[in-house]
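Of the protein chains in this complex, all but one are displayed in their positions.
Chain naming follows the written order as A, B and C, and within any one chain the residues start at number 1.
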Amino acid sequence: MKIGIINVTWYAGIELARILYRHPEAEVVSVTGRSQAGEELGNALPHLSRMDITIEPEITRSVDIVFSALPQVASAEACVPFARDGVRVVDISADFRLHDPAEYALWYGAEHPAPDLLETSVYGLTELDRDGISSAQLVANPGCYPTAALLALAPVVEKGLISDQVVVDCKSGVSGAGRGLSMTTHFSEVNENVFAYSVGGHRHLPEITQELRRIKDGYAPRVLFQPHLIPMTRGILDTIYADFVDGAFASAEEASASVTELYREYYRDEPFVKVTDKPPQTKQTWGNNDCLVYPTVDRHTRKLVVFSALDNLVKGAAGQAVQNMNLMFGLPEATGLEQLAIYP
Amino acid sequence: MKIGIINVTWYAGIELARILYRHPEAEVVSVTGRSQAGEELGNALPHLSRMDITIEPEITRSVDIVFSALPQVASAEACVPFARDGVRVVDISADFRLHDPAEYALWYGAEHPAPDLLETSVYGLTELDRDGISSAQLVANPGCYPTAALLALAPVVEKGLISDQVVVDCKSGVSGAGRGLSMTTHFSEVNENVFAYSVGGHRHLPEITQELRRIKDGYAPRVLFQPHLIPMTRGILDTIYADFVDGAFASAEEASASVTELYREYYRDEPFVKVTDKPPQTKQTWGNNDCLVYPTVDRHTRKLVVFSALDNLVKGAAGQAVQNMNLMFGLPEATGLEQLAIYP
Amino acid sequence: MKIGIINVTWYAGIELARILYRHPEAEVVSVTGRSQAGEELGNALPHLSRMDITIEPEITRSVDIVFSALPQVASAEACVPFARDGVRVVDISADFRLHDPAEYALWYGAEHPAPDLLETSVYGLTELDRDGISSAQLVANPGCYPTAALLALAPVVEKGLISDQVVVDCKSGVSGAGRGLSMTTHFSEVNENVFAYSVGGHRHLPEITQELRRIKDGYAPRVLFQPHLIPMTRGILDTIYADFVDGAFASAEEASASVTELYREYYRDEPFVKVTDKPPQTKQTWGNNDCLVYPTVDRHTRKLVVFSALDNLVKGAAGQAVQNMNLMFGLPEATGLEQLAIYP
Partner (left out) sequence: MKIGIINVTWYAGIELARILYRHPEAEVVSVTGRSQAGEELGNALPHLSRMDITIEPEITRSVDIVFSALPQVASAEACVPFARDGVRVVDISADFRLHDPAEYALWYGAEHPAPDLLETSVYGLTELDRDGISSAQLVANPGCYPTAALLALAPVVEKGLISDQVVVDCKSGVSGAGRGLSMTTHFSEVNENVFAYSVGGHRHLPEITQELRRIKDGYAPRVLFQPHLIPMTRGILDTIYADFVDGAFASAEEASASVTELYREYYRDEPFVKVTDKPPQTKQTWGNNDCLVYPTVDRHTRKLVVFSALDNLVKGAAGQAVQNMNLMFGLPEATGLEQLAIYP
């Protein structure tokens, strides 16, 4: 399988290169980068020096699949020609996630360059749509926050157990903001600091809402999604608060036992979603493709509280992209993704 | 004013010593520490070397006020003799915060050694009970999380604007866990990591509930309080989600304007509570006594979301203790607490 | 005393504002900033919101002293008009530190705009030149690394005890690189990382060499100065390796005792230089103006090893600038600088 990576020098691209280098069925044959075109990849990124490849301005060689790690808008423009040309595409940006062009324009402040592709692109949350992804021409790889939130909520939403009011309180490491320079990613400003951002609405909100609706017909959630930046490089922890629908359970104890059982059953055969016995720690997923989910019922308020942890650059980006690629090409889903988390 | 500090070698005690060293009306005349008794304070803690004082096993000199920075249970035992002796006491531990001995026994796993003092001790959240604190013999200094949560909720609770369902999602630096060694405060385990703890119930929960009830007669909140540990030393950020009572406001816009105005009015003359225009950052309070509060109304869900940030060792512990001492001795409340936050 | 701060929005300027706000004899009457002119200072930097002042494009009001926190070259241009106008100036940049214009051009890649002022400017390492600073029109505030290195070496250099070979291995927090955005100050690149930079020659090298020569006539040191960036915000630790001249001491034991005594004597009455009993930690100086110096003699190699720690933004920048201002205006040197370090 010949692979192209667009914008290999951003974090999702860097991580794709790392993972694919060890993938037994994949060969990265072309990588692009904007400011560093012409440079050896191993010069720009010394930890990738074992990969003997030069950064190019454009994907020039024939490839079976293209991954794009460009930021939104630019990514759509880069992906469209490949998609129209019959090359399979996994777009790690947000450009093909929202199926409604108006919604896209509203949240991303730009007209979508290929609204027809929004109809056929497949939202690539692997565990929730294996059939769609397998046959997709263009996969929209999910955002890191939505991946954690949707995996945390899917079991109870599908069963119709929770009301429409959902609070998703997220804590993210700084690499989620990408490699672009800004005051809020400047070390001295973010170290020894925590704060909320995108108060009033983050772009991952419509994505979460759209996909929750797809999990259960007629479910119309009202999600309050609030991200926070914390001083670490990798990792996302979502803490999700929801109310059970009336009559769902007779008592908090019953709810607790049933919910745990439901999650265990739902994710029984999943290679990368683990239902844990204790609150998950992001460090337990550092560098690997797991999403750790821990559902609980608060005995004081009877609310459902679900914790969900993952590495935003792996299951939240490049790892899931490779997981999707494996599905698209009929490979065992975990191929190239077997690495354990690195702890501590 | 002659001052004694019990357990000066723990973080709240260290911070008290730092603040009181510059307090123009205070003289620290006796400090105790368990394992380091006999040592010069400046040897045990070099940044305090300008204080020429030796750590003792017990407070031996006559003092006007004693601060205790011991852990719970031990603190009550150390404070009781002083309180009974007519020395004024500020206990930074949790031992005199809950007025109900049964509740204390439930959450702290020990019978209270002086239940009679639970009736007369005053909960020392300065802004909410200046009269009580001024004349108190024994002040129970609030926990760091409750200080942030109560200041964030007081205006809307007092006005009866929110329902009984309140979610308090907290992010805390590691110094909140104290100076005691444990695997969850071991650098390599907590660095580059985030996780929830005390899932199912944290000891600050009954304290928050008790004090919310006092703010408004008849208010019976059901609080879900969930703390998280994040890789930084100081700082707490509380993110609080609540629903307005039916009919409180006609629209999200109206709610937003009214709530902001309400908070500004409520804290207009406060020296240490600032209602901010933007989401507060804990780093903006690093080393000083401010609590930054930012109320918002989410336009998608119409929920009230309040952010509240402070330095857990200052406004969340030693700073508020000094603020209370100032009140108790008729000094201007900000005396010794004028230092700005250190940024970055 | 009316004070102007040029470029208050960079770290040294921010720190100056914080310190001067509490200085009993100083009033900050005008502050400038490039991109944020017109904004309230408290809006740009919320921790300074108690200062009721607007950022201006230029210093417009009459002032007794101007501090410049601009980067080099720009700083000289901004300072010269004030200096020529008889306003006293403390330049925190490197622009007036090197007295030789050719050396300046070599290291800073620009012709100096006012070489005549290089002759009269005074290098402001307070402890080493109080007379010069007191009467100076224009003080060149030292770099953070040179401050730590020169204070660590002055006693033995003045006594002629060490040879000309000196290795200065430095570890610095990231705020030393300023507030300008760059890949090496991007959180995810520098967190959980350590590396050397400016290999082959850092701009602080000629400054160290120039001033060591001034300490002792005829001393011609060959300094190898190697800085490293470490993942923290504030703090510098210099580890300095030197050889004693032949015959300086009969044994390592004698050297050790003599050197400790020499340092204690040399810095006996200094308010801000502390000779410590144990290896100093940068955290013991966090936010205050101390420089901690710990001289030792290695018993295996008989080398002198001196450790020197300070807060790069205080004693390494704004704090020393205020210390110099105090001297220039005949105030007690520690005025406004009494704050203890904040630990932890």
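Keep this in mind: contacts are C-beta pairs under 8 Å (C-beta built on N, C-alpha and C of every residue); 3 or more make two chains touch, one makes a residue touch a chain.
This is a predicted model, so every value here is computed, not measured.
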| field | Candidate in contact with the missing chain, chosen from C:A110, C:L181, C:V194 or C:A257 | value | C:V194
| Just one of C:R18, C:R88, C:H112 or C:K171 touches the chain that is missing; which is it? | C:K171
| note | By the document's definition of touch, the residue of C:R179, C:R234, C:K274 or C:K315 touching the omitted chain is C:R234
| remark: Considering the complete complex, of B:M232, B:V275 or B:A321, the missing chain is touched by B:M232
| request: Can you work out which residue in B:L153, B:V174, B:A196 or B:L331 touches the chain that's missing from view? | output: B:V174
| note | Absent-chain interface residues of chain C come out as 165, 167, 169, 171, 173, 188-189, 191-197, 199-201, 205, 222-224, 226, 228, 230-235, 237, 239, 241, 279-283, 286, 296, 298-301, 303, 305, 307, 309, 344
| task | For the chain that got dropped from the picture, name the residues of chain A it touches. | result | 11, 14, 18, 21-22, 43, 45-50, 175, 191-192, 233-234, 274, 276-278, 280-281, 283-288, 292, 338-344
| request: Could you please point out the chain B residues that touch the chain left off the display? | output: 11, 173-175, 179, 181-183, 185-188, 190-192, 231-233
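Criterion: only the chains that are shown with their structure count from here on.
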| task | Write down the pair of chains with the top C-beta contact pair count. | result | A-B
| query | What is the chain whose Cα centre is as far as it gets from that of chain C? | reply | A
| said: Roughly how far is chain A from chain C, centre to centre by C-alpha average, rounded to an integer in Å? | reply: 46
| If you average the CA atoms of chain B and of chain C, how far apart do the two points sit, in angstrom? | 37
| field | Residues of chain B engaged with two or more neighbouring chains | value | 191-192, 233-234, 280-281, 283, 286, 344
